[in-house]
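The following block contains the structure, expressed as structure tokens.
All protein chains but one are shown at their positions in the complex.
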């Protein structure tokens, strides 16, 4: 009898557990789990312990198990448009899609088959969402991009944002995230892109297929992100830059130039206790002078062969 | 006749003022306030000036005064469920709680006595909110945590988020903040925790009692924050880390390792004028080479006693 799924380190006699993190291998032999999902490398220990499922990728197996579990628990969406949602008569919502409570779907917007707007989502005019997408609470798709020209009185004159948003299939968008419409063309999100909460995506941004954008990321207007990129939490990309496929930005790292080569890029200030930070930060503000002092010392050096 | 509360530096003849910031002490003697709230140390000056209230903690007295003032002005919540809110029949809302306009309370959610969802809040399935909580506009509680496994085609496969959110009593949550549900277990917010606007709290995070989280903070999945911590504006904590009780992060500081010891930690790039920043940042990118040059100079030094 199994009544839940648990990581190996929190397993109970009625849980189905999985071992994907090698850190927890020592706990396999003594785990009380009803059944464990392990890789072939762990077969011997797992079989000696008791019931087990052996699979090449326990973490992926676990992912699919959670999907089956949720389905079995009757937690999936109920297709249709909630009575409290405001859907324009000129919007197109696939009959297999779900528009949750208090959503707004504007004129010319489209929602593809199986997609799910959870609650309080705005899908703006002429913004298209693909199939099997999940959009969490509070998301804004299709607000105006941020574009202004300065007039002679030094006031800001609005550039109306005439483009839309095109979102591929199998995209997930986290709570309170914003994706702006393009100025003239469209803002484009590729297939299978996963976006976390509180992310800002500016106008005319293009994000390649299967890239992943963690929480609190900011992507400025007209940036182009490649396929299979990873933008870690709080990272950022300045406007009009291009990131190649398979670029990974560390947390809090801001791309200030285009990146043509796949790889892992970083730029954040390291943590320290406050007193040490204060000392180091003070020197940092004079760093080029320190460099000049080192240069001076080098010039004054007696010749090494002397 | 008193018609308002004002800080001492902005007092009027009809205001009740308080002096908590010692910076403004010189203004006490000449303040025109109808009455002033001061600490015993200021008794003499205050009495000489006119009407006063003497209390050990003027700032705390002021806080309670604002509460009384708001109550007297009839600005408190009116318990009940607003007609425009969407509350699932299987949710439990205490009769003394207030569900404001256009909120969504899903199946299995619970709202404790005296709690107040202001407007446009989503409280997701199986998420529990304690007593006397205040939740501001646009908050999302219980969106899916951000969890995916990669399949063989290098696509992201969703890990359904089967846990909930547990929020203690006397918690306040700022506008457009997001608290994700746990993957298997719960995301947990302790008693008396205060959270500002636009904060991101990932799945399975645990925040200890009476900690305070300022605006724009990001806390990644499975991080554990102690009791009485202070996370200043824009700070961040990476996933799976643990912060001890009484840890304070400065603004914009990212905890990239667990912190076992109470104290004040910092890590942000200091402000400078742009030209100086450019010079210093260029040297910073070659800092380890500068260190090597200093090492070289040290090795070439003639012996001091020579």
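Letters A and B mark the chains in the order given here, with residues in each chain numbered from 1 onward.
Criterion: contacts are C-beta pairs under 8 Å (C-beta built on N, C-alpha and C of every residue); 3 or more make two chains touch, one makes a residue touch a chain.
Small disclaimer: the values here were computed from a predicted structure and weren't measured.
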> Given the contact definition stated above, which residue among B:10, B:41 or B:260 touches the chain not shown here?
Replying inline: B:10
>> Touching the hidden chain in the complete assembly: which of A:53, A:143 or A:244 does that?
In response: A:143
> Looking at A:73, A:260 or A:283, which residue reaches the missing chain?
Replying inline: A:283
> Out of B:64, B:107, B:154 or B:240, which touches the unshown chain?
Replying inline: B:64
> So that we can see where the missing chain sits, which residues of chain A does it touch?
Replying inline: 84, 86, 102, 104, 106, 120, 122, 124-125, 138, 140, 143-144, 146-152, 154-162, 176, 178, 180, 183-185, 198, 200, 202, 216, 218, 220, 236, 238, 250, 253-257, 263-270, 272, 276, 279-280, 282-284, 287, 290, 293-294, 297, 300
> At which residues does chain B meet the chain that is not included here?
Replying inline: 4-7, 10, 57, 59-60, 62-64, 66-67, 69-70, 73, 75, 82, 84, 100-102, 118-120, 134, 136-138, 170, 172, 174-176, 192, 194, 196-198, 210, 212, 214-216, 228, 233-234, 251-252, 268-274, 277-278, 281, 284-288, 290-291, 294, 297-298, 301, 304
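As a working rule, only the chains that are shown with their structure count from here on.
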> When the Cα trace of chain A is superposed on that of chain B, what is the rotation angle, expressed as a multiple of 5 degrees?
Replying inline: 120
> Once you find the CA centre of chain A and the CA centre of chain B, what distance in Å lies between them?
Replying inline: 23
